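Of the protein chains in this complex, all but one are displayed in their positions.
Take a look at chain A:
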């Protein structure tokens, strides 16, 4: 589910906002589709900036003469983070609407996975809004670490559901590819035994080869998988499941933000629900 990280607008496949002219709709620049994508682009750009600052500050923090620059990068990072929290107030409704839409999907596995993912994301946005209230000083008595942990758990659950859906998409395509392979072999091969034995002996190799082929033929699926895997680094570290460094989290966050921006710029690269 590309472009579905917290803060992004769910489910709109309108084109890239163009300052001069809407390239896809070929009319005035400011029609509703483009205005909606501008919102998603702004959030993605802020996210990319936040993680770039995280990565850069990690890379230069040990240098003695760069202390001021590190401080500025951290301030910019924190400013982007709080700006994103404020800008995505109300996104819980977006997530509920998306969950209602995916609950009507015909296939069971994507229906369950995507609906669960959207509902988890909605809960994440609720926790995020509570944390915003605390950061702004409206509710100073809120237990920040508790709500932060809950928000991270909801986000983690949403990512796992996205990955489950990605795995479902990959597995039925692998099955389809294996079936096509068998059909071709039966059709073309007159000899039996030897060639089939040769295929069976490098099972892992063949599996990886098939996997790479499937991902190469389905760029939206590949991008969605990369995005979800990159997004995992943050919650895995926060929840203590797999500790990494700020540099790794920054790099993965930046990569996933760039993938998000790419799918906004080229909607055909977005994995359809």
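One rule holds in what follows: a residue touches a chain if its C-beta (ideal position, glycine included) is under 8 Å from a C-beta of that chain, and two chains touch if they have at least 3 such contacts; residues count from 1.
By our rule, contacts and distances are computed from a predicted model.
Set against the options "Trafficking protein particle complex subunit 2-like protein", "Calcineurin B homologous protein 3", "Peroxisomal biogenesis factor 11 beta" or "Tryptophan--tRNA ligase, cytoplasmic", the UniProt name belonging to the omitted chain is "Peroxisomal biogenesis factor 11 beta". Screening A:106, A:137 or A:203 against the full complex identifies A:137 as the residue touching the chain left out. Across A:60, A:97 or A:112, the residue that sits in touch with the chain not pictured is A:97.
Although one chain is not drawn, the whole complex shows that of A:42, A:60 or A:265 it is A:42 that touches it.
Across A:87, A:150 or A:168, the single residue that touches the chain missing here is A:87. Touching residues on chain A toward the chain that is not drawn are 9, 12, 19-20, 32, 35-36, 38-40, 42, 46, 71-72, 75-76, 79-80, 82-83, 86-87, 90, 93-94, 96-97, 136-138.
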